[in-house]
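A quick write-up on the structure given underneath.
Taken from a larger complex, these chains appear in their original positions, while the remainder are omitted.
Residue numbering begins at 1 within each chain, and the chains themselves are lettered A, B and C in the order written.
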Amino acid sequence: MPGFDVDQAVAQLRRVRGEWRDAQKRPREAAGREFPSRKTLAALIEQLKGALFPMRLGPSDLRHDGEDFYVAHTLDAALHALLEQARLELQYVARHTPRTPTEIDGQAREIVQAFGAALPGIRELLDSDVLAAYKGDPAAHSVDEVLLCYPGVQAMISHRLAHQLYRLELPLLARIVAELSHGQTGIDIHPGAQIGTAFFIDHGTGVVIGETAVIGQRVRVYQAVTLGAKRFPVDAHGLLQKGLPRHPVVEDDVVIYAGATILGRVTIGRGAVIGGNVWLTTDVPPGASVTQAGVQNAASNAGSPGDTLAASVR
Amino acid sequence: MPGFDVDQAVAQLRRVRGEWRDAQKRPREAAGREFPSRKTLAALIEQLKGALFPMRLGPSDLRHDGEDFYVAHTLDAALHALLEQARLELQYVARHTPRTPTEIDGQAREIVQAFGAALPGIRELLDSDVLAAYKGDPAAHSVDEVLLCYPGVQAMISHRLAHQLYRLELPLLARIVAELSHGQTGIDIHPGAQIGTAFFIDHGTGVVIGETAVIGQRVRVYQAVTLGAKRFPVDAHGLLQKGLPRHPVVEDDVVIYAGATILGRVTIGRGAVIGGNVWLTTDVPPGASVTQAGVQNAASNAGSPGDTLAASVR
Amino acid sequence: MPGFDVDQAVAQLRRVRGEWRDAQKRPREAAGREFPSRKTLAALIEQLKGALFPMRLGPSDLRHDGEDFYVAHTLDAALHALLEQARLELQYVARHTPRTPTEIDGQAREIVQAFGAALPGIRELLDSDVLAAYKGDPAAHSVDEVLLCYPGVQAMISHRLAHQLYRLELPLLARIVAELSHGQTGIDIHPGAQIGTAFFIDHGTGVVIGETAVIGQRVRVYQAVTLGAKRFPVDAHGLLQKGLPRHPVVEDDVVIYAGATILGRVTIGRGAVIGGNVWLTTDVPPGASVTQAGVQNAASNAGSPGDTLAASVR
């Protein structure tokens, strides 16, 4: 009973890998680990969640009197794990323009130090998100239910951490963190998106928020909402232009109901309400209500457009 | 090579936690575990799945002649784990109106006893769901493929367990169970939803079913279907009114194709067919076909509206 | 403090299982494992991912000089694990028309041998998918980010493996692999779908691609796109006809924006662009642009329909 022809498959896989590395101008033989690790980052995010919310997301046998010991040890371990991943990303970025290990290490340490210092502020932002979810959903029984259960809150924990990594110029780590959360919640927020306090995503599956989106305070969105770009801007030579603002600006207190799609660098004015399944590629004035049937100014919004607006499910 | 300033981050995180607890009127120092644990509930649900379907969802080395031993031991362990989580929820609920541990324990035991007694009935309901999936999808090769593969069936296992917890007045545990399933399947069913036998969700990603929805027998829904609420009802003082029926009633034998959105306490009559992407906020008579183009009565449904109705993918 | 009435629940669960087995004409007592195992297949897919992309998806401490050792050992283990699962599926299929263990084993070995031999070709296809994602998304920083992060690429790794199992007549294993990926990415591709080189799915949540879909080269689709069937074809006796082509054919270089739904055995011509949220049940000529407003022929496509077409989010 012979085995399978593993040797041949191994040889051919080596050939294909070699061709790939040649095509990508990578060395066929490298010294060690070259890429950050999804698995390590997944574990690290779990540690940070525990450090941010020890009694609710930390180990189930934690007690109040041991919180600080747990937070300190966990944070220390998580920041050193992050240091290693940060070095890998910086080294990877420098693969074409080599830098000394000392330079890379120095920059990585500065970044991680700044990241650690930002965590208390992130916790405050997240507390505002939790309160927003609790207030925004009449079906919520308590702030703790919201933190333990709501995928929108889980997504925001990951996003606020990923956004910090993005701002500290670790876009690859930021993206891995964002995609880990996307996989778990079905909510896809680019780590570059700027989101104000007290943001609430209900249900969440299918939500997509793009890199240059800017979202104000107390904004509420429902499942399957897209804040996307129109066609990518092309320059005179027909090349894609990167880095331009190309996603919506959503001002304070806006509500966007399920399935709405808003594309391009448009502005949704303060307090506007965008109805379910609406397809929008233009600015919306403050206070307006937009439904599949059209736009109503805030002034004329005395009627009850509610039927066509909402697709909340509570 | 100094470490990071962990001490400062720890101190600031403690301050932020303290402010949160003060704002939420929680004690800064508590005696022990205060909240149910997602991780424990996830493990418990896996045990219950094994106890319900030992040969198919239990351990891969189980044999027929050991089924009852496995079921008994697993059930015993799962029910005691549930008892502990039930105590935590009841205690949490009683944080403002303290009760004795004995009262809480007594109630928790009664609930868990009732939950255990309901399991055989739940298995029967789930068998009807499995058969519905098998019959409803011509691409299905066997009832076992359906149980092992279909996310809609996985979601129903979790929902029928979560709904039982909800009925037994453990809404927080119910919600955690529901959201664990939501994260795995992309199907978001509130544990309060009442769903009859032989329910089939195909594909499933993006389905949302609200708390007061009532679904009859042999109903079939496809991906991205929403059974939601319109704007929340407000009373004379402008306050949200909780607990009112606000989601659709779907009668027996209805089919709802992908992307359809049905909002409010409307009734979809027996045997009606709701086409893909339809946006509905009114009642539909029995036997009617609703498409993006409009409603057809059953009587006039001799034609072939199929093109616009379906978005099945098999 | 008595325990719960586990004995009674066990007895009733046994009764329900017995009734199910009787109704399904299964033996009440069988010799051993009857079904493939999701858990085993999940582990096996992780091994294959590592064998295909050792430095990026393999163990984090792997080094270049140990790649072949790792690939050989992992592949050997994975193929033998697959052999066992293949035997289980073949045996399961043969439950009504018994075959000898030797026959089953022989066929299983042939299948696994062919599967192993196909892996280098699968790696080449996946490399084309990775490049397509890198080129198709201006926000992508590197091919490695794309491989590590993009759910669309993760989904294609699983799909190309599952499709190979499907072609080798292990549809149940193929389906389990596909649904494991669906659960992780929200992307639901039936293992039967035929997909050409350089396929790119962006964001991905809610994408559904049916069994008989045929997709050409360099095709790009966005989140929530459905390539589905219309109503199932029925024969003269009113019975469902299985196996007929019933999903779209998408030719080379087509782009389909977010939320578009294409149903039935229609053909989307080479280079066509299907706008966001479009609902399509007819053929589209090569080069055409289809928006919610209607179809434009390629010839007349000089204007800028971009606003209504795209729902990209980068």
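Throughout what follows, a residue touches a chain if its C-beta (ideal position, glycine included) is under 8 Å from a C-beta of that chain, and two chains touch if they have at least 3 such contacts.
Small disclaimer: the values here were computed from a predicted structure and weren't measured.
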item	value
Copy count for the complete homomeric assembly [3 present here]	6
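Definition applied: only the chains that are shown with their structure count from here on.
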item	value
Homomeric contact subunit A-subunit C: same or different residue positions, threshold half	different
Separation of subunit A from subunit C, taking each centre as the mean of its C-alpha atoms, in whole Å	26
Junction residues of subunit B, two or more chains touched	186, 205-206, 224
List of subunit B residues in touch with subunit A within their complex	3-10, 12-17, 20, 24, 28-40, 92, 171-172, 175-176, 178-179, 182-183, 186, 188, 190, 205-206, 208-211, 224, 226-232, 240, 242, 246-247, 261, 263-264, 279, 281
Complex contact set, residues of subunit A against subunit B	51-52, 54-56, 60-65, 67-68, 71-72, 75-76, 79-80, 109, 112-113, 116-117, 119-120, 123-124, 127, 138-139, 141-145, 148-151, 184-186, 203, 205-206, 223-224, 258-259, 276-277, 292, 306-314
